[in-house]
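One structure is given here, and the rest of the page talks about it.
Every protein chain but one is kept in place in this view of the complex.
For subunit A:
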Amino acid sequence: MDGKTFKKPRRPYEKERLDAELKLVGEYGLRCKRELWRVQYALSRIRNAARHLLTLDEKNPRRIFEGEALLRRMNRYGLLAEGQNKLDYVLALTAENFLARRLQTLVFKAGMAKSIHHARVLIKQRHIRVGRQIVNVPSFMVRVESEKHIDFSLSSPFGGGPPGRVKRKNQKKASGGGGDGGDEDEE
């Protein structure tokens, strides 16, 4: 059975927390508070792991192995810069670092969408690909090496493909509507 991926806050109506969460939701175009709590839960698990590793001895094989793996994952997803290769930097990560690596934010930052909400719409409507794969998920965590391969998909009208359903219908109406005005299947 799958585990939970988010944790509700302890105090439900705390003014500063509500304001801070609303600001992040607006800035990154999230759908609901749960998306933010999901990121905060993932962050807190990573920080707990790093904190536990730091209590172990410096030469402990478990600390070395798991510490390297954790740092490698953080570097790969662009959460830590190249110079920051120590476990202490993992403890300084914030939710904004994670939110900035979502596909929705990166599509907006790359100039491929007019606004952060437009980016979410484009992703969900299958216009964006990463590499060769169309990605439909706005919270896709983009790796550093995939970041330069975010582009419009080849079958999308924005990326050089044929026009979409609405445009085809309008074109048909403009050209064929003057002629026969005949029976067209409206599906």
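In this section, a contact is a pair of C-beta atoms (placed from the backbone, for glycine too) under 8 Å apart; a residue touches a chain by one contact, two chains touch by 3 or more; residues count from 1.
As a convention for this text, contacts and distances are computed from a predicted model.
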Undepicted complex member, UniProt protein name, chosen from "Proteasome subunit beta", "Eukaryotic translation initiation factor 2A", "L-lactate dehydrogenase" or "3-isopropylmalate dehydratase": "Eukaryotic translation initiation factor 2A"
Sole contact to the chain not displayed, among A:T5, A:S115 or A:S155: A:S115
On subunit A, residues whose C-beta touches the chain left out of the figure: 108-115, 118, 147-152, 157-160
